[in-house]
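A protein chain is absent from this complex, but the other protein chains hold their places.
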Amino acid sequence: MKHFLRTGFSFKSTSKKSLFLSLAALSSLGLSSSVMPALADGHKELKIGFVTFLSGGAAGPFGVPARNAAELMIQAINKGTVPAPYNSKGLAGASISPIFVDEASKQKVADYKKLVQKDKVDIVVGYISSGSCKAIAPVAEEAKKFTILFDCGTPQIFEKIVTNPKYVFRTGAHATMDNVAAARYLMARNIDASSIAGINQNYAWGQDSWKDFSQSMKALKPGLKVSTEQFPKIYAGQYGSEISVLLTKKPNVIHSSFWGGDMEAFVLQGSARGVFKRSKVILTTGETATNRLGTQMPDGTIIGARGPHGALAPEGPLNDWFRKAYFDRFGSLPTYPSYKMAQALLGLKTAADKAGKTDQDAIMAALRGSEFDTPSGKVTMALSNGHQAIQDTAYGMYKFDKSTGKSSLVDIQRFKAKCVNPPKGVSSTDWIASNFKGADCK
Amino acid sequence: MMKSFDRTEVTLLLCIPVLIGLGFILPQWIVNYIQVSLGTGLVAISVMTQMRSGLVSFGQGLFFCIGGYTAGMAGKFLGISDLFLLLFLGALAGLAISFLLGFLLRRYREIFYAMLTLAVSMILFGLLSSTEELGSTDGFNLASPTYLGWSPEGEMARYALYIATCIPALLCALLLHRYLRSPMGFVGEAIRENELRVEYLGTSAHKSVHITYVLAATVSAIGGVLWALALGHVDPEMTNWTTSGQFVFISILSGTGNIISPLFGTFILEIIRVYAVEISPNTWQLMIGSIMLLTIIFLPKGLWSLIQPSSSVVRTTLKKSTKDSKETSS
Partner (left out) sequence: MLTAVAISLDGLGFAAWLFLASVGLTLIYGVMRILNIAHGGFYALGAYSAAWAIGLYTQTGQTIALTYLIIPMAALIVGVVAGLTIERGVMRHMYGRDEVLMVLVTYAIFLILEDVTKLIWGTDSYIAYQPAYWLGTIEIFGIPYTVYKFLTIGIALATGFILWWGLTRTRTGKLLLVVINDREISSALGINVTLFFTATFVIGATLGALGGALTAPEISVVPGIGAEIIVMAFAVIVIGGMGSIGGAMIGALIVGFARALSVHLYPPAELFSIYIVMALVLAIKPYGLFALSEGRKI
């Protein structure tokens, strides 16, 4: 192989200094955008580490909306401007001082330990990816550090990984609920589902979602046909071949747990080629796209929000306040990751205020098994010794109003928490396999 | 036939008590990063070892992952928790698989070696990502290890694992250093300089590459076991190409002149990353990229040249003379 420039040529003439300067300028550009708001008006402080995706494909749809909601809620809680019953200042009087960490920073566990040991945070709130949660949960128990998982979906956290939790809580419902409710929605609306197909990302989230959904469908409607199960790579972006298969197989219902950019790309490519006309498409995380896709999301697409969040949130003063405050500050409506973050912080506030002190054990004891109001309605820490939340959920159909240029969800169907979540002590898969034994859907 | 220890070997041996001592003095979070860095550092030195032969592996994560998963699966399915047994099984798995793959890979050089190692590691990534029994992309957790029937708890468990990480890691580094200083190791350097000449001199380049590959794979697998035990978790990300890429970058940035440099460099880069994430959570990649560029520009022989300004013992691969010597002699 030839090699070049043994003799140097003229390439090395430009000074290294100018290069250095331009690089330094670039770095400082990066620094300036990251100055944290200092919150030091309270006499007592609770240091909370927030871990969400700030880079990569999950930052836009999840990580950043969650961080935004955290910033908004922290300010409102510190100032006491959240509507009743949260209109007192701080967490039991102590103001929150946040540290934000990127979940995509390669060494999740070591970074968690650093938050606890070096930054000495009092509480950790975070984690969107189920993989992160699986790795962090046992470490948190070992470190004896109060940790709230606010978003990740896998039911395994308390069913398999940490079966007797003391320090780890999850204030959002797990992913089984999303897919059971999706199946129940099809039944409740009498949508023909004699043949179903799935297109889900080929990783744990997609595989689990499809398993829960197809098993639920088989339980609810024996004898249905699965026409194809597509598992493209995560972040593939190009779904031409998968769409052709969906078009040739013509299933009645297509289930997809795609999220973020992949989901939006699938909607764009699929609606251009008429997939949404031939089949009823159900998107379990579709809500994050409802405010941005406009006419590109076909009317009648069934949309979920991993709980009664966003456009599916029940009306009430708390929700009205949250939507307005978020819109005023960030110029867009909050989506479900924002709601879930708000939910985690309000759960924390409820517990701290009830305990009346900021001591870790006192707050945890108050949070265990508690019930609290959120912009998404009532949340109950019902499962796994009061560490795992359940809440109602809802699905709806997308409708775009051309005259106002606004989208909404219609035909909303709500499901009671106990109708779509397994009862105490039963694992999600067993519960579905038992044909939802003990479900209360009245 | 034991030669006397050279300076690097003495340093490595001295490092064992020093590191263990530091484990009791330094704040816990730094000790964590040292422990994690020792695991990934082992992979970095095995990448460096291959670089000495002019081979850049963009798929060393394969063996890192095989080590971690072997340890994890031995615990999960066979109930084995003994650290020594886990290390042995991990190393054995790495050795066996690399021995077989070596027959294919030893024929390749340069970018093709890089891409083929990458392809193989990505096939494992694909397989693990679609295996639900092993948790798919979420991976699964490992239990705390035991030591010949002794199962410490709490703080004790932490120190025990830390010490049990330091010793094998540094011994592996010593082993690779010995190898690079052995006649076989020098054949590797000769292959990088001019493979055809090596063959004319009557040595099999294929055989030498094969041995280097297997040795590097085994050490990487040990690194994988140690890393997985330190974290208590494994997932397919270990064999993703981005992970393998990190190892290559670490070895180049730290410099390939000395076996200690990638071990040390792993830790330094880890700390740089930690502070980049802390100072600038939204743009830490930009900072790391800038630091990398500045290092390459101002320290062309890697971070190691800060510590040892003129590495006289071995020529580094970063010297451009590598390729030049080929041309001048043609």
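Labels A and B are assigned to the chains in the order they are written; within every chain, residues are numbered from 1.
Rule of thumb we're sticking to: contacts are C-beta pairs under 8 Å (C-beta built on N, C-alpha and C of every residue); 3 or more make two chains touch, one makes a residue touch a chain.
Everything numeric here is computed off the predicted structure, so don't read it as measured data.
Chemist: In the complete assembly, which of A:K44, A:K225, A:R292 or A:K324 touches the absent chain?
Modeler: Reading the full complex, the residue touching the unseen chain is A:R292.
Chemist: Just name the one of A:I99, A:A188, A:L247 or A:L333 that touches the chain not displayed here.
Modeler: The single option touching the absent chain is A:L247.
Chemist: Where the complex has a chain not shown, which of B:V10, B:L127, B:M156 or B:L306 is the residue touching it?
Modeler: B:L127
Chemist: In the whole complex, not just what's shown, which of A:N202, A:T284 or A:S428 touches the removed chain?
Modeler: The single option touching the absent chain is A:N202.
Chemist: Against the chain that's been left off, what residues of chain B make contact? List them.
Modeler: 51, 56, 104, 107-108, 110-112, 115-116, 118-120, 122-123, 125-127, 129-130, 194, 196-197, 200, 241-242, 245, 248-249, 252-253, 282-283, 285-286, 288-290, 292-293, 296-297, 300, 317-320, 322-323, 326-327, 329-330
Chemist: For chain A, which residues reach the chain that was dropped from this view?
Modeler: Listed in rising order, the touching residues are 1-12, 14, 16, 19, 22, 26, 29-30, 33, 54-57, 59-61, 63-64, 202, 228-233, 235-238, 240-242, 244-245, 247-248, 260-265, 268-269, 272-274, 289, 292-293, 296, 332.
As a convention for this text, only the chains that are shown with their structure count from here on.
Chemist: Averaging over Cα atoms per chain, report the distance between chain A and chain B in Å.
Modeler: Those two chain centres are 35 Å apart.
Chemist: If we count contacts the way the header does, which residues on chain B are in touch with chain A in the complex?
Modeler: Of all residues in chain B, those touching chain A are 27-30, 32-33, 36, 110, 129-130, 132, 135-141, 231-233, 235, 237, 246, 270, 273-274, 277-287, 290, 293-294, 297-298, 320, 323-324, 326-327.
Chemist: Given the complex with chain B, which residues does chain A contribute to the contact?
Modeler: For chain A paired with chain B, touching residues are 1-3, 6, 16, 19-20, 23-24, 26-27, 29-31, 33-34, 54-55, 99-102, 105-107, 109-111, 113-114, 116-118, 130-131, 134-135, 138-139, 154, 156, 161, 202-205, 207-208, 211, 231.
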